[in-house]
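Removed: one protein chain of the complex. Kept in place: all other protein chains.
By letter and in written order, the chains are A and B; residue numbering begins at 1 in each of them.
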Amino acid sequence: MIDSPRTAVSNPPTQPLASNLGPGDVVRRSATADLPPPGRQLTEVAKLIDVSKCIGCKACQSACIEWNDTHPGVGENVGIYENPHDLTENMFTLMRFTEWVNPETDSLEWLIRKDGCMHCADPGCLKACPAPGAIVQYSNGIVDFIHENCIGCGYCVKGCPFNIPRISKADHRSYKCTLCSDRVAVGQGPACAKACPTQAIVFGTKEDMKKHAAGRIADLKSRGYANAGLYDPPGVGGTHVMYVLHHADKPHIYANLPDDPKISPLVQSWKGVTKYVGIAAMGFMAVGSMIHGVFARANRVSHEDEAHAEQLVENPAKAPPPPPEERV
Amino acid sequence: MAEPNKPRYAQPGDKVLPGKPVTVNRYGPGARLNHWITASSLILLALSGLALFTPALFFLTGLFGGGQNTRALHPWFGVVLFISFFVFFFQLWKANLPERVDWVWLRKLRDVVGGHEENLPELGKYNAGQKIVFWAMAGLILVLIGSGVVIWEQYFSAYFTIPQMRVAVLVHSIAAVLIICVFIMHVYAAIWTRGTLRAMTRGTVTGGWAWRHHRKWLRELAGQRKAGPAE
Partner (left out) sequence: MTNAWTDIKNTDLVVVMGGNAAEAHPCGFKWVTEAKAHRGAKLIVVDPRFTRTASVSDVYAPIRQGSDIAFLLGVINYCIQNDKVQWEYTKAYTNASFIVKEGFGYSDGLFSGYSEEKRDYDRSSWDYEFDENGFARVDPTLEHPRCVWNLLKAHVAAYTPEMVERICGTPKAKFLQIAQMIAECSSPTKTMTSMYALGWTQHSHGAQNIRGMAMLQLILGNIGVRGGGMNALRGHSNIQGLTDMGLMSHLLTGYLNMPTEREPDYATYMRSRQFKPLRPGQTSYWQNYAKFMVSFQKAMWGDAATAENDWCYHHIPKLDVPAYDILRMFELMNQGKVNGYICQGFNPVLAFPNRGKVVAGLSKLKFLITMDPLETETARFWENHGDFNDVDTKSIQTEVFQLPSICFAEDEGSLTNSGRWLQWFWPAATPPGQARADTWIMAQIFLRMRELYRKEGGAFPDPVLKLSWNYHNPGEPEPEELAREINGRALTDLRDPNDPSRIILAAGKQVVNFSQLRDDGSTMCGCWIYSGCFNEAGNNMARRDNYDPDNTGTHPNWTYSWPLNRRTLYNRASADLDGKPWDPSRKLLEWDGTKWTGYDVPDIAPTAKPRDVMPFIMNQEGSARLFARGMLRDGPFPAHMEPFESPIANPFNPKLRGNPVARIFASDVAQFGTSEEFPYAATSYRLTEHFHYWTKHNRVNAALQPEFFVELSEELAKEKGIAPGSWVRVWSKRGSVRAKAVVTKRIRPLICDGKTVHVIGIPLHWGFIGAAKKGFGPNSLTPFVGEANIETPGYKAFLVNIEPSTAPKGGVVA
């Protein structure tokens, strides 16, 4: 068996398969400093979403619901095609529709982008997560939430540059696309890619996906999309979910896809300098107090003090008078 | 002393009881109970907060029955702290208003730390250090409750944007570090200044303690006693 699946379209074998993706393949683990290096390096995988081929049919959403057995509620129409209206703990992926009038051609373009976890090489969620092992990154690039370790704090939400994780109000755990790590573990591609009727979602090694994207970009350029390109943002070290965009020069037109996503400097300083300086400050206070306590004489009340007090109560005249400047 | 009848430092319930030694009522039972509620919640907050602040202290979640409980309880501790502290606050804020003498006291910090009380000016019910703790606590608790609500995922996630939450979480952690520092200072000062703790346990201090640390307050109480049971 090859280490990582090369496609999402093949059918699974009928005999049961052992998982080929386990704790031993974890390269990063949230809130864990000294993780032993994995015994092997899996081939990096990626999902490539070709926005120019996507017809917005929501088969990916439906496959995602079915495979992950989630239960998004029946909502209402609020004047848009997005349903549910946002990613939720029951909807890991969402078609986002944008009606954009191209200022150059004055023609309408209906930009449809499948939103979901990007599986960043440098995942902000993992960086922000305080719970050891609640978020892991495998050597094949998948960033996965291990729900039994999740404490529901929502730090991943703040850490994510793409606004992806959602905390369940029911079980207070964070949910997002797993890149179907459970399918990938047995040689299958993600459910969404398998369901995609136009192969707008394809899956394979990151290298293959980049090659495939290059072909698609050439085709788009030949159709007049001069700025067609691959979205694999370097600000987060690249992603394992990539987009082919017709207008790669302005990702934000695709329902606010970040132009240059990176882990927010606020999050960086929160999980970086604040943590270290904070611990140092608190340590300094504690240790300083201790040293003072050990080396400095305790501030004790003397017998004289008590005597003065008694005098003041019994006979104020006998007690030492207030200092002159205070008598004013 | 513009209005001789109006006490400047003494607060309702403060009273000198003659004897050997003299005892002085400093805090009533309600204030003491509230203090310990505040103190406990602050300790619980610090422990649960630190558990989520750094992986090295994540083990502290064990004290609360795991990470999920820690996450769920922490903000409620915060609510308790907020309420109890501000009950306290409205009782004490006047006594904590800064005076000119506080600057004198602060300038002589070396003597404060060295325990050379004789070099310091006579003080009212609170010294500048205590006042700083008081106001720092008040301010930081406001900042913490405010930023805490923004990042209270369970109830308020819908009301704030992620950029707002990012600011809040950073502010919250910085404020938390500061309040813990203030807290350490407060606790240490109370321990180092012997005879202080009983103010929050029994509610009284000895006359000598009051003479030594808050002489003006003691003088005022003693003076009130002379004036008879008017108050």
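We take it that contacts are C-beta pairs under 8 Å (C-beta built on N, C-alpha and C of every residue); 3 or more make two chains touch, one makes a residue touch a chain.
Please read these numbers as outputs of a predicted model, since none were measured by experiment.
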Contact list for the unshown chain, restricted to visible chains: A
From A:96, A:114, A:216 or A:240, residue that would touch the chain that is not displayed: A:216
Among A:7, A:43, A:163 or A:199, the residue in touch with the chain that has been omitted: A:199
Residues of chain A in contact with the chain not shown: 52-59, 61-62, 65-66, 71-81, 83-84, 91, 99, 101, 107-112, 197-200, 216, 219, 222-223
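We adopt the following convention: only the chains that are shown with their structure count from here on.
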CA centroid of chain A to CA centroid of chain B, Å: 39
Touching residues on chain A, where the partner in the complex is chain B: 31-33, 130-132, 149-155, 157-158, 160, 163, 167, 169, 172, 264, 266-267, 269-270, 274-275, 277-279, 281-282, 285-286, 289, 292-293, 296-310, 312-314, 316, 322-323, 326
For the chain B and chain A complex, residues of the former touching the latter: 16, 18, 20-22, 51-55, 58, 61, 66-68, 70-72, 101, 113-115, 117, 121-122, 151, 153-154, 157, 162-163, 165-167, 169-170, 173-174, 176-178, 180-181, 184-185, 188, 191-195, 206-212, 215-216, 218-219, 222-223, 225-226
